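Structure below; questions to follow.
Up next is subunit A:
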Amino acid sequence: MTTTVQSNPPAIEVRDLVVRYGGGRRAMKTPPAVDGVCFDIAPGETLGLVGESGSGKSTIGKALLGLQPPTEGTIWLHGKDVTTASLKERRTLASELRVVFQDPYSSLNPARRIGQTLAESLRLIGIKGDAARARAITTLESVGLPSDSIDRFPSQFSGGQRQRIAIARALVRDPNVLVLDEPVSALDLSTQAQVLNLLADLRDEHKLAYLFIAHDLGVVRFLAHRVVVLYRGQVMESGPVEDVTSRPRHPYSVALTAAAPVPRPAEQIDRRAHREALSVGSASTAPPDPKGCPFASRCPLADGQCHAERPMLRLIGGQRVACHHAEQVGVTWPPPPN
Partner candidate 1 sequence: MSSIRQAKHQRIPAFLRSWGGVFGAGWLIIMFLASITARWWRPYDVAEQDLIARLQGPSSEYWLGTDAVGRDLFSRVFTAGALPLQASAVMVLVAFGIGLPLILIAAERGGRVEEAIGRFAETIMSLPSTVILLAAIGAIGNRIYPVMMIFGLLVSAALYRILIGVAKSSRQHLYIDAARVDGMGSIRVNLAHVLPSMARPIAVQAAIVYAIGLLIINGLAFLGFGPGEPQPSWGFMIKDASDNIFNSPWMMVPPGVALSLTVMAANALADALAGPLGIPEYTPPKRRRTISASPAQQSEGTDNLALSVRDLSVVVEGGPTLVSGISFDLRQGEVMGLVGESGCGKTMTARSLLGLLPAGVEVSSGSIIWQGRQIAGLPERDTIKIRGREIAMISQEPMVALDPLFSVKSQLTRPLRRFRGVGRREARRIALELLRQVGIVDAERVLRCYPHQLSGGMAQRVAIALALTGSPKLLIADEPTTALDVTVQAEILSLLRALVAETGMSVLLVSHDLGVVADICDRIAVMYSGQVVEAGTVAEVLEDPYHPYTMALLGANPHVADDAPEPERLAAISGSVPPPGNWPEGCRFADRCQFAASECSVAFEPEPAHVDGMSLCIRTGELRRTGAQWAPEHRGAELAVESEAP
Partner candidate 2 sequence: MPLYIAKRLAIGVGTIWAAFTLTFLLVHSTDNSPGAVRLGMGATPEEVEVENERLGWNRPLLTQYADDLGKMVRFDFGQSLINRGDVRDQLSDRLPVTASISVLATLLAGIVGTALGVVAAVRGRGTAKAVNAFSGFSLSIPSFWLGVVLVYFFAIRLDLLPATGYSRFSEGVGSWLQSLALPVITLAIGGAAVVARMAASGMREALAREYITTLRAIGTPEWRIRYIHALRAASLPVVGALGVQFIVLFGGSVIIENLFALPGIGQAALFGATGNDFPILIGVVVMSTAVVVITNLVLDLLTAVLDPKLRTR
């Protein structure tokens, strides 16, 4: 226990997080879903967690929420170690740390009215009856839903409205940290924008810290202040979102940013040429060599060192990069499109 409490500890602090699924010898042979991940989130800050399927981004969210026990590492919430918090501790923690999931159709129990869903959460901290109802109504209104939503069932709402309800469910306990696990990727474009705007409004209003898990760099760039790029459970690059998306330093971040298409044809022609000039290899289903860089088998810059030695995160410019050849990126590589 620390005796001197820091004046302003990070909202979330994650150190050397390792998560393996399953147990036993077979699980030890397969690479972990999350492999030595570290990051901080300051109060009121939004950290984007970006990666493709299998990158471990959702697993990190689950580990934070206590849904998947970490194999190694530590998680602090406001300076308090919550890595292995018991259920009882979770109950109080749950007021500070809340979640919004991806699928608004599965995240609300279809058999319960909206009010019941919100009240269930409040009852666990001793708020019942009229007090709970009043609080639920206020919260629903704050996410832009009418107060009579409280007596309705989830099936009566559209996808975007359900996601607002899920956000209300998160906010009803008045938290200061929200894990947002792909909150807009199941929504249509116009609804997605509404929900993103709402999340931005709520953050500014309540000084919320977000862990924003997404696969779409565009939405991350809109909402996040800083971003962590994951590949196969490891951090490839992290730093301010503008730097990482505009001037990526890791070959994987370069490939990721180049691959995202933009709806401006003229610009997209250049981007496509740029992307095709990268000559990044296709992902294979085979697990990478645990000794080396997980991206080495696809990376055009990879050499013997990359296969033999796992690169550590290094501070280069404004961002931290796990690449032996980071200095080359943006200078001699990628080649200019011809």
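The set was built so that all candidates are chains of the complex that A comes from, given by their letters.
One rule holds for everything that comes next: contacts are C-beta pairs under 8 Å (C-beta built on N, C-alpha and C of every residue); 3 or more make two chains touch, one makes a residue touch a chain; residues count from 1.
Values in this document were obtained by computation on a predicted structure and should not be read as measured data.
A.B. asks: In this complex, work out which of 1 or 2 touches subunit A.
C.D. replies: Subunit A touches candidate 1; the others do not touch it here.
A.B. asks: Quick check: in the complex, which residue numbers of subunit A touch candidate 1?
C.D. replies: Answer in residue numbers: 22-24, 52-53, 62, 65-67, 87-88, 90-94, 97-99, 101-103, 106-109, 111, 117, 120-121, 124, 143-146, 149, 152-153, 155-161, 164, 166, 169, 173, 188-194, 196-198, 200-201, 215-219, 221-222, 245-246, 255-256, 258-268, 272, 275-276, 280, 282-285.
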